[in-house]
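Reviewing the structure listed below.
As you look at this complex, bear in mind that one protein chain is not there, while each of the others sits in place.
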Amino acid sequence: MTTPARTANAPSKALLEKIFRTAYKIRVFETEGIKLYRQGLIRGYFHPYLGQEGIATGVCSALSEGDYIASTHRGHGHCIAWGADVKRMVAELLQKETGYCKGYGGSMHIADISVGNLGANGIVGAGTPLGVGAALAAQIRGSDAVTVTFTSDGGSNNGTFLESLNLAAIWNLNFILVIENNQYAVSTRIEESTREQDLYKRGLAIGVPSFQVDGNDPIAVHDLTREAVEMCRAGKGPVLIEAKTFRHMGHHVNDPGKYMPEDQLAYYKARDPVDRARAALLDMGGAKAQEVAAIEAEIAAEFESAVEFSKASSEVTPEAFREFAVGY
Amino acid sequence: MTTPARTANAPSKALLEKIFRTAYKIRVFETEGIKLYRQGLIRGYFHPYLGQEGIATGVCSALSEGDYIASTHRGHGHCIAWGADVKRMVAELLQKETGYCKGYGGSMHIADISVGNLGANGIVGAGTPLGVGAALAAQIRGSDAVTVTFTSDGGSNNGTFLESLNLAAIWNLNFILVIENNQYAVSTRIEESTREQDLYKRGLAIGVPSFQVDGNDPIAVHDLTREAVEMCRAGKGPVLIEAKTFRHMGHHVNDPGKYMPEDQLAYYKARDPVDRARAALLDMGGAKAQEVAAIEAEIAAEFESAVEFSKASSEVTPEAFREFAVGY
Amino acid sequence: MAMREIMYRDALREAIDEEMARNPQVFIIGEGIAERGGSYKVTEGLLAKYGPKRVRDTPIAEAGMIGVGVGAAIAGARPIVEILYVDFAMLGMDMIVNQAAKFRLMTGGNGRVPFIMRTQGGAGGGVAAQHSQSLEALFYHIPGLRVVMPSTPSDAKGLLKYALRQEDPVMFLEHKHLYMTKGLVPDGEHIIEFGKADIKRPGKDVTLIAWSNMVPTTLAAAEELAAQGIDAEVIDPRTLVPLDKKTILDSVAKTKRAVIVQEANRRGGVASDICSIIQEELFYDLDAPVSIVAGLDIPIPFNLTLEKASVPQKQDVVAAARRVLHADPIELAAE
Partner (left out) sequence: MAMREIMYRDALREAIDEEMARNPQVFIIGEGIAERGGSYKVTEGLLAKYGPKRVRDTPIAEAGMIGVGVGAAIAGARPIVEILYVDFAMLGMDMIVNQAAKFRLMTGGNGRVPFIMRTQGGAGGGVAAQHSQSLEALFYHIPGLRVVMPSTPSDAKGLLKYALRQEDPVMFLEHKHLYMTKGLVPDGEHIIEFGKADIKRPGKDVTLIAWSNMVPTTLAAAEELAAQGIDAEVIDPRTLVPLDKKTILDSVAKTKRAVIVQEANRRGGVASDICSIIQEELFYDLDAPVSIVAGLDIPIPFNLTLEKASVPQKQDVVAAARRVLHADPIELAAE
């Protein structure tokens, strides 16, 4: 594993606050969202990002306006880290017309092209070629925009991983592939899925600079992503980042996740990315406890009002839907 | 690149003769086949194996009865090396009922399940999952049969390469994937297709023992394949072999191949696998010149009679075909 | 014959279990099917009973899984590859369309591919556009494939057992809404040959043709029609390929009216093909155009109300039946 030179300078308080806000917002969204799901207000699939907040947070904080992201079935965190409006996210999960997709998409399909969010995806691995495509479009436009695709340990076993990362490499695209290696695909352990569990090596094998990072350390993820972005903009082509992490619960809301070893779960919970982000803001950022408390209260309130907004919103009518279907 | 321990003992004359016979038979089949094509006796696709004879020859000479092979669109050589009846091969190319597929398949689809030949394939890369499947079937039967899939530099860029080799690895299958790296996909140079032209590294990245060999050296290919077979039978799982080689002409009969650099072509022609096999039989095997001449005459005659046989054979009638189609 | 009432998913498990016990060449692979027993519990207990050699979890690699299954079948094994959603089978289409379906012809009949892909389709529960499709029409069009869509536990068991004893690639398409439905299944060896439609409800006034989850919907519609004095015959082809044209045509020749009910969207669906066969064979017998009740031509939305609006409901079937019977004064629109 080759490692890029790290910038010495410590992160600013502003950055540390941004990172904590994002990580905490994701934590609240998922925790409260699960409650809404259990109340029957949310239907279909809901794959919580709990425990992996450090990755979306660290990666997106290193990107700029004009860049693109493509996400996964476990996509709420990426969406929030990209700056999505929690109101419209909750409204989407509640099937409302005020949602990002007017209730047509749901959890696995939230997208916002207007700001370069290519969307979550219900097909594991599909975001990789889509992201490479966005990077290609940017290159053809002469833009230096960078595209990040978030994928998963499971997604790295899909053929599109090889095909599209290879295309990004030969075309020198500004593309960063982030593998969120949470070591499980539903209940299947990564040891059962591949002999070589250091997934970044798959990038090296096709000539792509590839790195591994602790996905539960948002600052480390941020630093590495910034390096990767610089490499892209320097014309070096795509970069692969493998971020090791672990879920805090089962695969989706209704999966108890009994198969997850307690000690392993404890190990990762002891390295909770949200706690780390908070500690970094307090210690490195020198923030006061009340500042942090205020931020947390603000975010909690924001979610509350998002729920009210969504409940008050209406659904697309069957008539409007049939209208939409004309000419399909 | 890890290299397995090589057996010291020199190849027997019998083996050297077998290797030369096979390599020469392929050379004759392709050279004469091209003439038949130009005479309009063969239609559709015809991808000559000229220049790559060392690979099929070396690999198949290290396999045993009960093993399986899966081939490519450039499959005549594999078929011959596997011991196919030249009569039935020519008959197939001439669309005759006496062909391996009764004229239903043609050059890209010659197969003979009765002896474990899973067939050529018109879809680049498709032989890999099919071969892994045969290896899986063997494992489930409790057989120690080994399956070899011949694939190509182009085929290694297809997603099935990653997906199916990974399956073979986690399941410890007796599977050998042979990449015939002739450095071109039609007119596209490998440098344009991937940053990392040592293709065996793609196997290492997923924990598969992987080796590189001079594909124009049939003896070296034989030795390495024998090692690979032993590794499989020892329960070590799949092995990847990258055999570097070069076409002696264009992609197919009608491709002049003008884009192939003359010096590179000269370099490989100077290392002609058939000449090498002949030299090995004469020098290492101590065969007399007239022995070799006799073998060559015999093989030429065999092809001649195969052509006569095929010309004399009849085609499946439209009536019989419609009969076949009933219930499809 | 003695019968037991069991669930669709249990009937499927019985079929796999019995055939695995009978034939050591039968094995099953899929995502989460071994340790977890499958997302719909169809394979529960099989790992413990048959061991990790014949019951295997796979990584997420549909093209690879399907291709490996096809290769194993060519080499003489009897693979069952479970794909979680038929939507994901699109990742393995090359292996299905260009390999499995073509191999027999390409080898002049020497090679056969007794490969089974078990998967499930259909809309329901807000799983949205990529997890709700009914894609049987794609397989139906490709010569060389068998397409099976059981609607009851008995059909599921009998047809899956038959699938494991025949020689061609089978797209065995279950429905996410049917796994927990119950039905009577005969004790002992229970096998149903392909190509034999089942008359789920005999009737004389109109022929209603439906498969998979549209069968319960159509039977419910038939009950409502009965209450209105209309005696509908409900035919379930059970296997779309091979299709039992005779049973369908005999019924329509008798009723002179046909309604075909399909969950998949209308355009280019299997219903259109069955319609084309009926009008070609019975044009001079029909008293009304064949009517097709099908899903809207648009992907399935997440919103539950819209999801429901995009697939046929009982009332749509009732209305279509009344229409072909000219039972109502004003003609409604055809779709």
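Just so it is clear, A, B and C label the chains in written order, and each chain counts residues from 1 on its own.
Basically, contacts are C-beta pairs under 8 Å (C-beta built on N, C-alpha and C of every residue); 3 or more make two chains touch, one makes a residue touch a chain.
Given the structure is predicted, the values throughout are model-derived calculations rather than measurements.
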For the chain that is not shown, enumerate the shown chains it touches in the whole assembly. A, B, C
Selected residue (touches chain absent from view) among A:11, A:105 or A:285: A:105
From the list B:15, B:28, B:111 or B:124, pick the residue that touches the absent chain. B:124
Who touches the missing chain here, C:87, C:244 or C:263? C:87
Which one touches the absent chain: B:11, B:106 or B:127? B:106
Can you list where chain B touches the absent chain? 43-45, 95, 101, 103-106, 108-109, 121-125, 154-155, 157-159, 185-188, 192-194, 259, 315-316, 318, 321-322, 324-325, 328
Against the chain that's been left off, what residues of chain A make contact? List them. 68, 70, 99-105, 109, 111-114, 116, 118-119, 121-123, 126, 128-134, 136-141, 159-160, 162-164, 166-167, 170-171, 316, 324, 327-328
Mind listing the chain C residues that contact the chain we can't see here? 63, 87-88, 90-91, 93-94, 96-98, 101-102, 105-106, 128-130, 133, 135, 137-138, 140-141, 143-144, 241, 264-265, 267-273, 275-276, 279-281, 283, 286, 288-292, 296-299, 301, 334
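Keep in mind that, in the parts below, only the chains that are shown with their structure count from here on.
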Compared with chain B, which chain's mean CA position is the farthest off? A
Averaged over CA atoms, how far is the centre of chain A from the centre of chain C? Could you give it in whole Å? 37
Averaged over CA atoms, how far is the centre of chain A from the centre of chain B? Could you give it in whole Å? 45
At least two partner chains per residue is the criterion; list those residues in chain C. 59, 61, 63-64
Hey, what residues on chain B touch two or more of the other chains? 159-160, 162-163, 166, 170
